[in-house]
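Only one protein chain is missing; all other protein chains are in place.
Coming up: subunit A.
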Amino acid sequence: MSRLTGGLIDRSAALSFTFDGRTYQGHPGDTLASALLANDVRLMGRSFKYHRPRGVFSAGSEEPNALVQLRRGARQEPNTRATVAELFDGLHATSQNRVGTLAFDLMAVNDLVAPVLAAGFYYKTFMWPRAFWEKLYEPVIRRAAGLGRLSQLPDPDAYDTGFLHADLLVIGGGAAGLAAALTAARSGARVILADEDFRLGGRLLAERDPLEMPVPDWIAALEAEFASLPNLRVMRRTTIWGTFDHGVHGAVERVSDHLADPGGRVRQTLWRITAKRTILASGATERHIPFADNDRPGIMLSGALRAYANRWAVTPAAHVAIFTNSEEGHRTARDLAAKGVGIAAVIDARPDVPKTEYRTLHGHVTGSRGRLGLRSVQVTAAGRHEWVDCGALGVAGGWNPNIQIASHHRGRPVWDEAAQTFLAGPGGPVGLTVAGAAAGQGSTAQALASGARAAVAALADLGIAAQLPALPVAEDQAPDATPLWHVPGKGRAWVDFQNDVTVKDIALAHQENMRPVEHLKRWTTLGMATDQGKTANVTAIAVMSELTGQPIAATGTTVFRPPYTPVALSVLGGGDTGPQFRPRRLTPTHSWAEAQGAAFTEVGPWMRAQYFPRPGEATWRDSVDREVLAVRAGVGVCDVTTLGKIDVQGADAGAFLDRVYANAMASLKVGMVRYGLMLREDGFVWDDGTCARLAETQYVVTTTTANAGTIYRHMEFCRQCLWPDLDVQLISTTDAWAQLAVAGPRARDLMSRIVDGVDLSNAGFPFMACASLTVCGGLRARLFRISFSGELAYEIAVPARHGAALMARLVEAGADLGATPYGTEALGVLRIEKGHAAGNELNGQTTAQMLGLGRMVNPKKDSIGAVMSRRAGMVADRRVLVGLVPVDPAHSVVAGSHLFAEGAVQDTDHDQGWITSACHSPHLGSAIGLGFLEDGAARMGEVIIAANPLQGQQTALRVTSPHFIDPDGGRLRD
């Protein structure tokens, strides 16, 4: 065990966990990484490309190396950073990206052939032969890539979403964030403090005595005050992963990732936090200094060594060396020495080495040894080499402010020459300010003061007065800045550990002219994957700057985008899966249809009855054919509620409809219905429906099911924006009324049985009549004599709550008439037999003329799309709607097939049209179809070829009228 004294772990409780099958013990307060180090496990993973042995490198969310798989079965989660995985009893962790054991990974052979796997290897190598890419290269690369493995099982956990609103959001609960939250919360402002850690404090927890009082005491007092302030919400285990427009931030709260069993809780919650102002107090990430072989387990950030010793009371080794270019390394040495860790040496790159109580050398680390873990480092001082034995090396190369979130919205970081760091630049998120180490205010005293000041300023912006609080006296040693970007040498010096990018790779990119930072990134994969280069990017930019001779400020940065750290797709998805994945709309007769055993089909968000199977019917066709024939012979009933209904009122309602419909509506008589055709601005057909005039100033128009929402929106746009001078009021009534189609030669007989005292004779209620009336003993209803099936037909609308009962009543009352419920399949067959256009025909590429409705575009008035529909190109289209039947009745008609003259070459130049709709017509006893065919009206009886090249079909079809039944329309007028 490598436990030290002290620390913020609860030694009174032991937690048992496994890593690669071995059982270990840790304590509450541990992360997986700290617990593994406490159990002398330094080797935690294999690198992405060369499969080099790797250990933990950091103590936070910036970790590039220690990626593991957590949990098992369906809850297995790959690529999780051991440094932020909170330990719980029973945690099951395994290493990943290996073939064989972690200690003996067969894929480490990649490291032996490293010289040929350099940056750009893929781009240069997998070019030839071309056929090998899909068959050989890609499968092999895919198998080798990707680090961890998914379980391939459905996610068993639940996820939640939510919305929060605040005056001020403070991102980060370290010194600056705590001071900001305290300052703001005391003012009474609504404040949210979010921190990714499970414990507030940030770097305060990682340092030895940064405050005049013990850190846990100060934080405990703060937390007690926080708990007493109802206007402050403290969100632990919550990562702000992105900032979006209008002060909206994405946040993921890990609700139960730290629990062995979620216990009915969700796993994570996706919060959208809307804040008027934001303070980014996200701290800083330490820089390392690349040197030859600097990636062995045991080599880590110097500040991480301090964090493990001070917070988790653990050291990776009994003897530790430090490589530094500032006082930071000495701080680590002193903290470790105070805990009894042996300091093998501090290698200080600065010429003026301070006098210390441990061995200090002026020089550089230039190499390392130890196959699966560090054994010694090579120190080069004054031209002499020396091997220093140590089990761990802390590297202190300065600090990079964590400005990622301030750089969303394409805010570009600015290089600060004095501080030798990138700081948040202009153009970032509106209302966001940066404080503490993230703003280059890196000492504890600076961080506390800058956090408090930032809060006062942010709230003053909102007109809220806040007072600077009394803050504890704190250490004030700001990190000094004389950067050492890398140690020149022959060996491989790693810059980006996660992507195995070395100084040499950057030099190669430079040599190949991949010099802009965005090119450098894509060419070498630097800064990609789960850590997004948090420990690599700035160093790489500096190395490139050195190679080009350009200053760092002119070298630039890549674009920062959300997420700051990886976010599970499950939590972004919001948690609803299966039938609740998206909203579903049910018709008023849904429960009735369910009870009848109907089969349902999705129509957009709607679930509609597709057909009603009866005992003895072997296939859906049997049911549909029966329903169609029942309508043609007697009467059928179908729920057509899903068609959009819009109530149009006002003194100018008629004038308004005249402008949105191609045909005239103002001239429609009260009590009558007219078919309406709507064009898009470009003159193509958009939608069709009926328009009923219920009163002088009231119309009810219908739309297709698919366009109900868009047509309503369009009409609102026209009303509000195009013609606000018109007196028109619109409101949707789609859901308010259950509407049932009653169709067939016995429809009048059936309707007469339910309508209260209205003469439904042809004279009393002719084709295209409408009326408000009552049914079934006084229920208010609307009756329309319109037909989609080509039969004598009505549509009856009643308040939706009565829809199911009315459907049952119609079927029951019409039993002797053969009343039959029919679904969308039969509806489709009936309208194809009649030659009525539907969504298949109105696909956005058809004109009124093609549909045979050209004369509906009224030349006596203007309407949307009318002028454009008369364009030369539109008028020149010779394709028109025709009916199609197979020459051999045994053949089928396939919608989507293209039409060619017999013997013609089947290519685009000879294409004469296409089939839009097809079905089996029980009325004709064969397949039929509708389609658009060049000069179709003049080609009745001609035989053409329907080509379906995808399935190799060539079918001879005879051109007919699109009206397969009752072409004169006698039935619907009877």
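Quick note on the criterion: contacts are C-beta pairs under 8 Å (C-beta built on N, C-alpha and C of every residue); 3 or more make two chains touch, one makes a residue touch a chain; residues count from 1.
In this section, contacts and distances are computed from a predicted model.
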Protein name, per the UniProt record, of whichever chain is missing from view ("Sugar ABC transporter permease", "Phosphate acetyltransferase", "Sarcosine oxidase subunit gamma" or "Branched-chain amino acid transport protein AzlC"): "Sarcosine oxidase subunit gamma"
Per the touch definition above, residue among A:161, A:762, A:840 or A:858 touching the missing chain: A:161
Residue of A:101, A:511, A:667 or A:729 in touch with the missing chain, whole complex considered: A:729
Absent-chain contact - pick from A:561, A:614 or A:780: A:780
Full-complex contact with the absent chain, from A:487, A:806 or A:884: A:806
Touching residues on subunit A - with respect to the absent chain: 158, 160-165, 264-266, 272, 274, 580, 582-588, 590-591, 594, 605-606, 641, 647, 649-651, 727, 729, 731-738, 774-780, 798-806, 809
